[in-house]
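One chain of protein is taken out of this complex; the other chains stay put.
Chains here go by letter, A and B, matching the order in which they are written, and residues are numbered from 1 within each.
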Amino acid sequence: MTIEMQRPKEASQEMTEVRVVDSDIHPTPKRGELTPFLPAKFRSLFENRATGAGSPVYYDAPDFAHSFAMRTDSFPSDGNFAGSDPDLMFRQVIMEAGCDLLILGPLNGGGQTDEEHHAVTQATNLWQDACWLDSEHNWHGRYRGSIVAAMEAPEAAAREIEHWAGHPMMSQVLIGAELRPAWGDPRYDPVWEAATRNGLPVACHLGRGQHNELPMSPVGFMTYNHDLMVSYSMLAANQVMSLIFDGVFDRFPDLQIVFIEHAFNWLLPLMWRMDAIHAKRGPENGLKRKPSEYVKDHIWCTTQPLDMPEDKLEFTRSLEWMEADKVLLFSSDYPHWTFDDPQWVRKHLPLHMQDKIMYQNALQVFKNLPETVPALPGQKRAQ
Amino acid sequence: MRERTTVRTPLARGREHVVATVEEIPPGEHKVVPIGRWGVGVYNVDGRFYAIANYCPHEGGPLCSGRTHGVTVVDPEVPGGAAESRAGEFIYCPWHQWGFELATGTTAVKPEWSIRTYPVRVQGSDVIVTA
Partner (left out) sequence: MDSEGRPVIDASVHAFFASDRDLRDHLKEPFKSRGYPDVDVAWFAPPDGVRYAPGTQADSVIEQQAFGQPVTRMPGHPGSDPELVGRQLFEERGVDIAVLHPMSNAGILPDWHLSTAIFAAYNQMLVERWLDSGTYADRFRGTIRVNPNDIDGAVREIKRYSDHPRVVQIGLPMQTQSPYGRPHFRPLWRAAVEAGLPVAVHIEMGVGVTHPPTPSGITRTFSHLTAYQPMTFVWHLLNMIAEGVFEEFPELKIVWADGAADMLTPFIWRMDSFGRPHLEQTPWAPKIPSAYLADHVYFVHSSLDGPGADADFADDWLRMTGKEDHSMFGSSYPDWQMHSPDDLPRAWTPEQREKVLWRTAARLYGIELPLSAPAPIPVPASA
């Protein structure tokens, strides 16, 4: 047996078409790697808090003490955490799985105050620029970053977006999902305004909040990781309703929202439900259009987790009724344990939707993605 | 093993292979041998040997990079009400933690999803896999 080690460190002169764009993939700092990028006043504070601190996990994925909710083959050999090695990510996701362009979504947690939340996003953006998007680590040009923004401080977040907008390797704004109130509240308008002014979609990724922003359901806390993670989609369903009913897309007609890792099958009945209440009570919301029309024009969901019934035909029909080719963007969620392989995802999609979902929609949503990239000899092509 | 293993020069299929000595795979250990496209994992569970394909039927994960452990059963007598049963007899995929019984390749939850298993026998000090 031999082990394929593909580290060309140089791309071919030959160009190849982008066929898979991965909209959900997670780089993470090596130990101590983020600290130098933090504003000076927080460096020692954050390090002191981390001193002697153990795991904070309390909704645990299966076999957590061994897997840490990761693909267990994604931990680099230097002892750092999964997702911390740009070379290993390159090999596993680009070369072996066949993803062509990766929209990196760092999840570096938050702070205890709005100011701290913002400071972490500032550090995360600087760190991405220096440690992932730079010419050494991104020699292949396949990594794109996210302008991470703290919705806790919308004005500061808007300034952060303006600061990084125009960076050729920054493709989206990334926000957390759990903050209250929901996204329809006008207090967040500066973020939508900055994003749309710069042609950037805003992606919303689930993480974990604290206390009643864990999220907590209207009937209290779930018991297991299983019921918590499945019901997380209820939070996204509410955000969709808030964005639409509270008029965000009327205020920002160019705004594109990407819901990452919130699943998507619920969007079909939710559209019916929103249209039904709109038909009964529409005028009080002052909407210009039917709710489902806003979904098709403004809302995107990533494919992972790709949940299916036993009868795959039901899934296919559901995608057709939903017009999923107007809604979905492929995602792998590497290196998390819920990783979806692009070839596996593609084969479960209706033929006529495959290209749109695997890459064409992404090329439309993320304005600065190339349609062709330098070829990588030995790369798997997931098609 | 973090690299995705593919077998460049597989041993011929459909015949007996001496893959290891008994001492090479002590109880609780396993060895991946180059048979077929993805390799075959040979496991020693308390002196009983099993062989499975190194490939998860769910999304194609490298199954033998996963951990073996038992299954959880209800046990009202212990604090927490649950206990591990049949320790070490199941392999769990390193990607999505789907578990399969080493002896049969099946799972309790969805038996129609199963992994490929191969006959193993011990002759003298040799572990012999038919694959």
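In this section, a contact is a pair of C-beta atoms (placed from the backbone, for glycine too) under 8 Å apart; a residue touches a chain by one contact, two chains touch by 3 or more.
Remember, it's a predicted structure, so these values are computed and weren't measured experimentally.
Of the candidate positions A:L38, A:A195, A:M274 or A:V327, contact with the hidden chain is made by A:M274. Note that of B:Y50, B:W98 or B:Y118, the residue touching the chain absent from this view is B:W98.
The chain that is not drawn here is touched, among residues A:L126, A:M169, A:V230 or A:A375, by A:V230. Here the missing chain is touched by one residue of A:D85, A:D246 or A:D333, and it is A:D246. Even with one chain removed from view, subunit B keeps its contact list with that chain: residues 71-74, 81-82, 92, 96-99, 107-110. One chain of the complex is left out; on subunit A, the residues touching it are 60, 62-63, 178-185, 212, 215-227, 229-231, 233-235, 237-239, 241-242, 245-246, 263, 265-266, 268-270, 272-278, 280-282, 284-285, 305-310, 314-315, 317-318, 321.
Quick note on the criterion: only the chains that are shown with their structure count from here on.
A separation of 34 Å divides the Cα centre of subunit A from that of subunit B. Touching subunit B in their complex are the following residues of subunit A: 1-5, 61-63, 66-67, 71-77, 88, 91-92, 96, 337-341, 343-344. The part of subunit B that touches subunit A in the complex is made up of residues 1-9, 32-34, 39, 59-62, 65-67, 69, 92, 94-97.
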